[in-house]
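Have a look at the structure below before the remarks.
All protein chains but one are shown at their positions in the complex.
The chains carry the letters A, B, C, D, E, F and G, assigned in the order they are written, with residues numbered from 1 in each.
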Amino acid sequence: LRAEADAGVDPESTPDVGIIMGSDSDLEVMSGAHDALAELGFAEQTDFHDAPDARFTYETYVVSAHRTPELMYAYGETAAARGLDVVIAGAGGKSADLPNMTASIAYPIPVVGVPVQEKSVDSVIGMPTGAPIVAVDAGKSFNAALSAAQILSREHDELRERLVEYHEGLVGGVARDSRDLHD
Amino acid sequence: LRAEADAGVDPESTPDVGIIMGSDSDLEVMSGAHDALAELGFAEQTDFHDAPDARFTYETYVVSAHRTPELMYAYGETAAARGLDVVIAGAGGKSADLPNMTASIAYPIPVVGVPVQEKSVDSVIGMPTGAPIVAVDAGKSFNAALSAAQILSREHDELRERLVEYHEGLVGGVARDSRDLHD
Amino acid sequence: LRAEADAGVDPESTPDVGIIMGSDSDLEVMSGAHDALAELGFAEQTDFHDAPDARFTYETYVVSAHRTPELMYAYGETAAARGLDVVIAGAGGKSADLPNMTASIAYPIPVVGVPVQEKSVDSVIGMPTGAPIVAVDAGKSFNAALSAAQILSREHDELRERLVEYHEGLVGGVARDSRDLHD
Amino acid sequence: LRAEADAGVDPESTPDVGIIMGSDSDLEVMSGAHDALAELGFAEQTDFHDAPDARFTYETYVVSAHRTPELMYAYGETAAARGLDVVIAGAGGKSADLPNMTASIAYPIPVVGVPVQEKSVDSVIGMPTGAPIVAVDAGKSFNAALSAAQILSREHDELRERLVEYHEGLVGGVARDSRDLHD
Amino acid sequence: LRAEADAGVDPESTPDVGIIMGSDSDLEVMSGAHDALAELGFAEQTDFHDAPDARFTYETYVVSAHRTPELMYAYGETAAARGLDVVIAGAGGKSADLPNMTASIAYPIPVVGVPVQEKSVDSVIGMPTGAPIVAVDAGKSFNAALSAAQILSREHDELRERLVEYHEGLVGGVARDSRDLHD
Amino acid sequence: LRAEADAGVDPESTPDVGIIMGSDSDLEVMSGAHDALAELGFAEQTDFHDAPDARFTYETYVVSAHRTPELMYAYGETAAARGLDVVIAGAGGKSADLPNMTASIAYPIPVVGVPVQEKSVDSVIGMPTGAPIVAVDAGKSFNAALSAAQILSREHDELRERLVEYHEGLVGGVARDSRDLHD
Amino acid sequence: LRAEADAGVDPESTPDVGIIMGSDSDLEVMSGAHDALAELGFAEQTDFHDAPDARFTYETYVVSAHRTPELMYAYGETAAARGLDVVIAGAGGKSADLPNMTASIAYPIPVVGVPVQEKSVDSVIGMPTGAPIVAVDAGKSFNAALSAAQILSREHDELRERLVEYHEGLVGGVARDSRDLHD
Partner (left out) sequence: LRAEADAGVDPESTPDVGIIMGSDSDLEVMSGAHDALAELGFAEQTDFHDAPDARFTYETYVVSAHRTPELMYAYGETAAARGLDVVIAGAGGKSADLPNMTASIAYPIPVVGVPVQEKSVDSVIGMPTGAPIVAVDAGKSFNAALSAAQILSREHDELRERLVEYHEGLVGGVARDSRDLHD
């Protein structure tokens, strides 16, 4: 990671969103973020030095706060230099150290914490004054990705439009459900 | 509000952050957001047509989801046209309709929900899939403002620097506390 | 809906009870309201302009507070003009915005909130002072419909009798259960 | 009570709303219902045989489910004959027997349960299927009275207007608070 | 029940323990009380006028606080005259009215409340000062029956011995489990 | 204690009820048991070998499960030999070992557990199947004493009458409160 | 146990860690402690007088606080004389008396409490000031064994190395998971 951070790659070809989780057992919940980003036209970048063509990209890492604290530290510290703009971090147990510590180390990059289970909510959200993190509801990695896109859309009008299009699809779905009820 | 939205004011002279709350009894908790924004050099804009000189500004409104649903609707719907980039919304009871509804209506502008009391946390955070909101911990409007600044800092390097400076001040404070303990 | 509201239909041929829910996934829980109303002799009205013969009727809509805030707004605002007397509103997650917002917008029509899950209870019930809603227990849409009928029965003696008959059936059931235990 | 029930008094001169609570220590919380009814022009009727002139009236009793179960039983059983249309019942501890039992005995008169403390909510709301009660949030006897008036307003247009007027006063208050914030 | 209460039957031939529950759906949980009483040599008495030979006996009734409040009232009021010494009452939902009301009405006969589900605990245990009930843990009707036997054993040495014998069987079981672990 | 147990004192002159608590800081809450027993005519016995004249008596001990496990063990083991008929045991923290362990050791003497604080409820009530204890609500030592008296009243008609008299006093109080409300 | 305690066996041949639980139904959860100790090279000692060759050993007992209080007492009192250095104690219900009482009786031997279920956490951890116990999370007997080994490792460098080796294996696992994600 530190090598990548030093590589001085053009920001346009680095991932915009970093998705991290503490264990591959969190992947099932966290894959909602993949779904949402795919829905919005993001491409996954699996090799830092070989960016996909898509304008917006994301990467995914397993980084454990407790089993690999050094790796977590390195990920947070190099996030800015590696060109990330937002980090989505999942937390699997009652101790949500991964999103919390990453929010502190990667600061001032915004971190959206995803409590993987209901019991992680308090710990993800409960940062002390002066140490910001924002959180979504338990298991809602899909919404975390929408929020990440909303953040990026402040700067990128293109994303704003994609978000609006996505929402219009939802409205149509509700109308359809209501009609189906009457049949 | 709708008149302001139609005014076509230059985005540079509109407020960047909108702070709303359901009742003036929430002001004591929500004023933490004012403190944080002031700390980062934001100025309050009390007249939409008369912007302060400061580069970054915010406005504050009392908007009640249940007593004035029409006003809440108008605020959310005109937020983009009025030039807001982020909304910080406080929720005072167990039914956090103000941040939640505003997040839906002002979408895709990101909304940072602030549960004014502990018992508002679940309701603020609990939006359905497809309807994004991000939340901070109960009473932590200060952190909500830092998060809003982090979001704006994606586009504005100047804010990024102010955030880093603020944090360096905190580090110095910890060192001082630790030293004091030994005396 | 607004067209229907303007139609000036004779109140006797409009639905008495409106049942709304945020998603068709709430239908399984909310169908208890259908069961109770059917038990009391209500008929479902699926076409606003074509009332069933039955004296008491109800309608059902899917209306999402977060995906279709405009529709929710329109439903609440036209409820009185469309001839509704009581609204039963289900809420599926931790943020019970549908019953809460509808209670505010359709006011002074009474709204009976149904928390679809246990975790929705606090949010449904937690309205601020001055913004009334009444709630039943999680998942008890059957009881919400009985309560709606109790409300209508203040004006309609016929419903009062049907409610009493229903209850006498329950008493007989308890006696039967007790006897069965002894065999 | 039974004598009053047998008296065959003209319904127009009996109380419309009955307010009961288990102990005079609940009075401080329950007096919110008095405030709301007074706001809507209801008069208190302290002597059953001497009705006030006001069109809408209420009465208040201390009835303990556990210390005076016979009295509670009599109150519920005679409620209809005594001309009551809605009962507001407060519950002070973890065992909300007063609203619950009254809802069962006075059925089909609608009962609005008021949990006097937070810890009474579950018990007030938790009635079994087939035994309806509606509840408001802990301590919100003011809203319970608004809800009672909403129920009565189905039959009485006059009350509907008073409820709307009350609400317009609230809207003005929010506008005032928002303006004050800017000064 | 009232006829049985007036019958003046010899106390030795009336049931010692009354087991009541609000619905036959509670029977699965409440049957633990049957198991414990059988283990201690109690016989079930299914006909009040035809006592089994066994020295200690119990009876079981389905009595619903909300569907059959009159029956519950009659059961509690006649309990003493019908010769019962302890009542075990199950409560199935969040509103534990059956054990609570029975404790008040059958007073001073001791009532052991059994919360059928976890969520019934607060309501069963939460009686106001001056209105005594004792409770066991959720679902532990077996222990409620042991407690009932402990209460009866104050007067009956024979039961005291049976309780001690039962306990010695448990001790042997633990020793066996510990030994099995080592194999 | 063991000496007292061996003394072979006449049961009529030993305390009927033993009250124990883990610390003198629990005394404020536990003194409700003294009040209730005094109300029912019990006398405190402070010297085991010098019984008061009153027919029913109680004693009080500070016995800590964690600081003096040997003393707790001795108290439980000698309870029967020392002539106690019921034990009321208070528990002050989250670990309610005093009532629980005493219930196991003094078995089959019935133990009424009093959670001194709300957070002790789960631990007091949560005994495993086969190890009976009965509990009252947090802080309700007054009710625990009434329950103890109910247990003793199975054998002693005199106590039954005192309990009924006490209750009649309560009924009068409710009537008075209700009348006061109308003035 | 008391015989073993008096046997004066060489400390090197006694078990280092004692694992106790209240019932063999806790074994599934508690076997995590076996797994962790096996991972670190501990051997199980099933016969106190016949020590395995391995340098570090543990033993397992079923000891019930409520069904066999005498046995629990004896186990705690003889723990030091029997050569144990740490005790791991599981608690299966809401009343965690086994770890708590053992911590008090075996004091000053450190006891690591394992709440077998989520609902046991409060009771295990909630010891009064002056009565120390340390606890791990619900169901994490594996971590309790690691903690026990950390405690022993203060004195035994060999264990320190084994703990470090175990951890390095975990780090490798995280790296593998992260790589797998990209394929």
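The working rule: contacts are C-beta pairs under 8 Å (C-beta built on N, C-alpha and C of every residue); 3 or more make two chains touch, one makes a residue touch a chain.
Please read all numbers here as calculations on a predicted model, not as lab measurements.
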Of the candidates A:P52, A:P69 or A:G173, the residue in contact with the absent chain is A:P69
Just the residue numbers, please: which parts of chain A touch the chain that's not shown? 22-23, 64-67, 69, 73, 92-97, 100-101, 103-105, 119, 122-128, 130-131
Which residue numbers on chain F touch the omitted chain? 23-24, 27, 46-47, 60-64, 67-68, 71, 93-94
Sites on chain B contacted by the missing partner chain, in the whole complex: 137, 167, 170-171, 173-175, 177-178, 180-182
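Just so we're on the same page, only the chains that are shown with their structure count from here on.
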Could you let me know which interface, C-E or F-G, is made of more C-beta pairs in contact? F-G
Would you kindly give the rotation angle relating chain D to chain G, two copies of one sequence, based on a CA superposition and rounded to a multiple of 5 degrees? 180
Repeat of E-F among A-B, A-G or B-C, where over half of the residue-numbered contact pairs coincide, is which pair? A-B
When the C-alpha atoms of chain A and chain E are each averaged to a single point, how far apart are the two points in Å? 56
Note: chain D sits from chain C at a C-alpha centroid distance in Å of 21
Going by the contact rule already set, what residues in chain D reach two or more other chains? 23, 64, 67, 93-94, 125-127, 130-131, 137, 167, 170
Quick one: do these chains touch in a line, a ring, a star, all-to-all (complete), or other? other
